[in-house]
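As you look at this complex, bear in mind that one protein chain is not there, while each of the others sits in place.
Now for subunit A:
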Amino acid sequence: MSSIGTGYDLSVTTFSPDGRVFQIEYAAKAVDNSGTVIGIKCKDGIVMGVEKLIASKMMLPGSNRRIHSVHRHSGMAVAGLAADGRQIVARAKSEATNYQSVYGEPIPVKELAERVASYVHLCTLYWWLRPFGCGIILGGYDRDGPQLYMVEPSGISYRYFGAAIGKGKQAAKTEIEKLKLSEMTCREGVIEVAKIIYNVHDEAKDKAFELEMSWVCDESKQQHQKVPDDLLEEAKAAARTALEEMDAD
């Protein structure tokens, strides 16, 4: 639903007559143009996956990480402008260590999500700042169990069972809704996330991509880490097979 906001879209401090702030909506479009990022909450943890579109064949595999650890118990996956994402991750890391120093315990995921959302929202309030052009999926495991949050460029943050942002978000959301997440372990979740990302990847429009995944669950001792290589390979293989089966129909 694109509309022209002529005249009312020059500054983030201007409302349009129908109550929209166009600059924020344009920021969201930057997120929609990036590779798909999804996150799901399984019964024992969180799994996040990123469709990393490769710009050049000469890039080293494994470089340009899109999923970052914020603290021992939480991580975030970023979609949209990568440089903007780096700022947000730095801020989140700083908030987490500061909270730990003052209160003596790891920052609750809910509190971290609120702080990140506040920071993103801050940049939508002043004419001399532009909104962040990235969407964030934040997953963590604290004393209240595993939790998944999504933060949009407007500064809204909600808690989810499953979330998707980027190019293939509509298709990904449909796939996630089919899953029975409350009965799934993270091990199974990793395979499902890989299948979904391979599925929503558009071969025609974008050539190559690299799959990057992370989890925080009971199996990883509630620490946020990259999915172990053997499991990652297993997931990729299962995803490729599923794709071939679909194409064979």
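Quick notes on this one:
In this section, a contact is a pair of C-beta atoms (placed from the backbone, for glycine too) under 8 Å apart; a residue touches a chain by one contact, two chains touch by 3 or more; residues count from 1.
We adopt the following convention: contacts and distances are computed from a predicted model.
Think of the chain that is not pictured: of "Proteasome subunit beta", "V-type proton ATPase subunit", "Kv channel-interacting protein 4" or "GPI-anchor transamidase", UniProt labels it "Proteasome subunit beta".
In the complete complex, the residue from A:V102, A:A204 or A:A248 that touches the missing chain is A:V102.
In the full complex, subunit A contacts the hidden chain through residues 102-105, 108, 110-111, 143.
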